[in-house]
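Here the complex is missing one protein chain, while the rest keep their positions.
Per-chain numbering from 1; labels A and B assigned in written order.
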Amino acid sequence: MDFGLTEEHEMVRKMVRDFAQKEVKPTIKDWDIRQEMDPKVLPRMGELGILGICIPVRYGGQGMDYISLGLACEELEAVDTTLRVVMSVHMGLNSMALLQWGTEDQKQRFLAPQAKGEKIAAFGLTEPGAGSDVASMNSTAKRDGDEYVINGEKMWISLATKADHFLWVAVTDPEAQDPHEGMTAFVVEAERDGVTSGDIHDKMGVRAGSTGWVNCQSVRVPVENRLGEEGEGFRIAMSCLDNGRYTVAAGATGLIRASLEASVTYANERTTFGRPISRHQLVQQKIARMVKDYEAARLLYLRAGWMKNQGQRNTRETSLAKWYATDASFEAASEAVQVHGAYGYSAEYDVERYLRNSKGAVIYEGTSEIHTLIQAGYALEMRKDAGLRCELPAYDPEAWQSEPETAAAH
Amino acid sequence: MNIVVCVKQTPDTAATVTVEGGQVSWGDSPLVLNPWDEYAVEEALRTKEAHGGKVSAVSMGPESAKDALKQALAMGCDEAILISDEALEAADSLATSHVLVAAIGKLDSPELVFFGKASVDSASGVTFAQTARLLGQPLLSQVAGVTSIDPDSATITVERLLPEGREVVESSMPAVVSVTKEINEPRYPSFMGIRKASKAEIPTWGAGDLGMDSVPKAKVDWPEIFAIQQEATSCEVIEGETPEAMAAKLADRLLEEKVI
Partner (left out) sequence: MAGNIVVYIDHVRGDAPPASWEAIGAGVELKAELGGGLKAVVLGKDVKALAKQALTYGVDEALFGEDDRLEDFRSEAYANALHGQLGEADVVLFPDSARTRDLAGMLTVDLDTGLITDITGLEITGGDLFATRPIYAGKLMSKARVIEARPALITLRSRTFSAPEATGGGEPTRIEVDPGEALTSVVELKPSEGGVSLTDAAVIVSGGRGVSNNPSLEPPSDITDEKEIEIWRAHQGFKLVQDLAGVLGGAVGASRAAVDAGYIPYSHQVGQTGKVVSPDLYIAAGISGAIQHLAGMRTAKTIVAVNTDPDAPIFKLARFGVVEDLYKILPPLTEALRKRLGK
């Protein structure tokens, strides 16, 4: 078992790290205070290919593997969570779902421009009244000829006001015996008549990002925009979460690392009672705990990424990685504030931002409570993974890196 | 145009560097492409993008220097060559220049050879001058901007950054160019570049491959390396009857201590 990262992975990690540290870190605190997203971030991530990192070249992506996605998320969130949130919704929840479930036509129409960063993608599942209880959602999609008419409001949508394409889940069969069989997934373009959106401010964290609501008022989308079959919506949404959660797990790992590095630096500089606080055992304990959590979180997400590369179903492993890393990142950030004392409580240092950012991750993409039940379910065999009609493609370097065939135009 | 860029692998500038028993160590910190050389690689790539041709990255160093060359490949260089030989371990900058000149001789008559300003470890900053002299080619050093290159008339015009201002200089090609960090912003490797670089085979040339029967002996050695003792600073409080007197005394002290 080789626990080392390949040379390629190391170079990917360094590239994303250099970008985040050099171009985002210097001003991120200001954007956080202003509760605005730096307008340079999305175009730059698109330019550098990060928005298409693990999508095959023939679909406009960079042809790297799923571990590269995880490594990129770790480096992005080590600077600020909002950078990783972009990857979670644009790549994890939306683009990878298109890769997994989309028709060839949908991949060309939606996935390719997304992977190139020409279009920004987001995910519309959560509603004001439906979070953990997905099946209780209200949004509807009624078939009318060769179109669907979509109504409903989604909330807590990252990149709500920035995205061009939403992966929207709505109820197509309100009469269904099992509401889980009555939902369908669609791609809704933001420019369609009836689509409106707005920003939500004053969140505790992730303030340098864009979170908002999206409303569909009699929005008509062609049948060609339906992702998968009618009734598959819930299953598709859950498989989206397998990928979104993976990015959250990797990102939270980066947050633990950032908390650890900040704490080590500060502990070596600050002196109390005649010595650097790094010499005090209770401070050492906090740092040791962060190391433990970082290493464990890292191995968990890398394993999930490896399984995705192999084409293995990884719902359980990804849920475990997300749960572990996010809980640990909240703890690590809190302890990092503690290590910094009063300075940690002030915005002068970064650690209070880490803490505020970390709290969101234990709520979204499956609350820690939901993951607790998921893991118990697997352990007690009350829960089993049903097969999926479409699996996330395994990583195939040759196939993914070959240029699009210049066959006759479609 | 055929372009060569000479690079070196050095410890990361953030590394804690220590010495024990004459051996320098940088702990777990990674070895990287010399930061000054990134600007040289970038300028070489931009020159190729403007005028067509090929960029070859060359480095003299141990086997690990292949990682620095891979970084250069990932940024977009077309090929990379490592020159490595036991006999070169104690080489000084003049010996290094002889070796680089032999290597350049084996590459298709480059019109331009780029260097960074200095390496962050030994920082002698003379290899490019020696290389130019050995090649008998014009030296363009401290280059902060390339104003124009005309491959047809084989001329190049650059701006050199000097303390007294920007000197605009013209010369013929082939020429040796050493660049400063004002010249450009080095690109990140692209993902495609990373893929190509990780798959690339980097040939290693020894002295024999360069057609050198013997390697020039180093004329400089450095038998002692030590760490500087950190003195505890005690603050010298400047006193005076009036603020003007204090100011005058401070000015004098600063000049006496050669602070300015």
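Couple of notes before you dig in:
The rule is short, and it goes like this: a residue touches a chain if its C-beta (ideal position, glycine included) is under 8 Å from a C-beta of that chain, and two chains touch if they have at least 3 such contacts.
No experiment lies behind these values; they were computed from the predicted model shown.
Listed by label, the shown chains that the missing chain touches in the whole complex are A, B. Note on the undisplayed chain: of the listed residues B:Pro62, B:Gly125 or B:Gly206, the one touching it is B:Gly125. Contact between subunit B and the unshown chain involves residues 11, 13, 16-19, 24, 92-94, 97, 120-130, 132-134, 137-142, 157, 159, 162-172, 217-228, 233, 235-238, 243-244, 246-248, 250-255, 257-260.
Annotation for subunit A: contacts to the undisplayed chain at residues 29-30, 269-270, 343, 348-350.
The rule is short, and it goes like this: only the chains that are shown with their structure count from here on.
Centroids built from CA atoms put subunit B at 41 Å from subunit A.
Against subunit B, in their complex, subunit A makes its touches with residues 6-8, 11-12, 15, 18-19, 48-49, 53, 62-64, 68, 401. Residue ranges on subunit B touching subunit A, taken from their complex, read 67, 70-71, 74, 188-192, 194-195, 197-198.
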